[in-house]
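Shown here: the complex without one of its protein chains, the others still in place.
And now, chain A:
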Amino acid sequence: RRSVRRRGAAVLAKTKTKKKHFVAQKVKLFRASDPLLSVLMWGVNHSINELSHVQIPIMLMPDDFKAYSKIKVDNHLFNKENMPSHFKFKEYCPLVFRNLRERFGIDDQDFLNSLTRSAPLNSDAQGRSGARFHTSYDKRYVIKIISSEDVAEMHNILKKYHQFIVECHGNTLLPQFLGIYRLTVDGDETYMIVTRNVFSHRLSVYKKYDLKGSTVAREASEKEKAKELPTYKDNDFINDGQKICIDGENKKMFLEKLRKDVEFLAQLKLMDYSLLVGIHDVERAEQEDVESEDNEPEDEGESDGGGIGTPPDSPSNTLDSTKPLSPGEFDPAIDVYAIKSNDSAPRKEVYFMAVIDILQHYDAKKKAAHAAKTVKHGAGAEISTVNPEQYSKRFYDFITTILS
């Protein structure tokens, strides 16, 4: 009854998982290919459980924005099978992120399940500076490895970000920050941030754009184009004649949100963010499903990541849709960024669009620019000669244009 497409419709659109016989894991082994992922699973499990013993306050206090929880595990001849014997896990501002999850309509138990029932999957999507990405096994959340500077910047903006989320009732295109952690394994510290996936957890994206509204060097490299799902850019978008065909109402709502969001970012002097655009082609996806079903072997084809027996959504996961969804359909409570193409669009599509990479602060950039002749922030980012205000206007104008 559960449509097989749900598991198969992966972001990379090449693979498909048939319903596996999986006994819902009551025992969470935190088994993963990488100790860091095991620690992440363990840590999120621990953190959400701890929070379940902390009363939800009526409102957040200033101290909550400076708080952290830290735990250090040192086992000896115990629990060595899936976990390292020594590791540390730190969660920043636990009460703030719990509140944010609530405002974004995410239940803590569901959050926990998504991140712990099965190991997060590698994604070959790249962030700035080639930062590593993972998604939760059910693809609802994205886990990004960030720098300590990013963590510092998050702390700087957290109060205002939270306030913004309160005021817009969680209705925003900004990244939905759901948790920030520091993991220490073998003496190495890794910072991770969890956000809601911009793309669908079900519908595959066959084409992806990272748009900034600037035109200097905004083109996917050859190397990038060789990937399974390349990240195209502004110039590609224009040259391809790509269209985003959404109806007037959707467009209005989208641009209203976008305007508020970028005004907020400009106020905080943040810039160099992008609009991430993903396109799901309904017909193409149906075709792929059909092909996959034909080629059906029972082997555990590596789906875009679930090598270790991905559990099907269990009945108790409140995020499950209870009825199968038809082609191009989605649950807007889960795929919050999804917008259908309008009736007159040449192809039936679903678009996923949201703002990403908001942690670059103008002052930090200027400092770096003074320090070095040329400043390069990761592949594809150019030396911006604009300030945050200008950046936001240019960004907004560009997006407005492409939606027409």
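The criterion applied here is as follows: a residue touches a chain if its C-beta (ideal position, glycine included) is under 8 Å from a C-beta of that chain, and two chains touch if they have at least 3 such contacts; residues count from 1.
Simple rule for what comes next: contacts and distances are computed from a predicted model.
Asks: So which of "Ubiquitin-like-conjugating enzyme ATG10", "Septin-type G domain-containing protein", "AP complex subunit beta" or "1-phosphatidylinositol-5-phosphate 4-kinase" is the UniProt name of the chain that got left out?
Replies: Going by its UniProt entry, the chain not pictured is "1-phosphatidylinositol-5-phosphate 4-kinase".
Asks: From the list A:94, A:120, A:213 or A:388, which touches the chain that is not on show?
Replies: A:94
Asks: With the full complex in mind, choose from A:34, A:50, A:149 or A:256 the residue touching the hidden chain.
Replies: Result: among the candidates, A:50 touches the missing chain.
Asks: Quickly run down the residues of chain A that touch the omitted chain.
Replies: 26-30, 45, 49-50, 52-55, 63-64, 66-79, 81, 94-95
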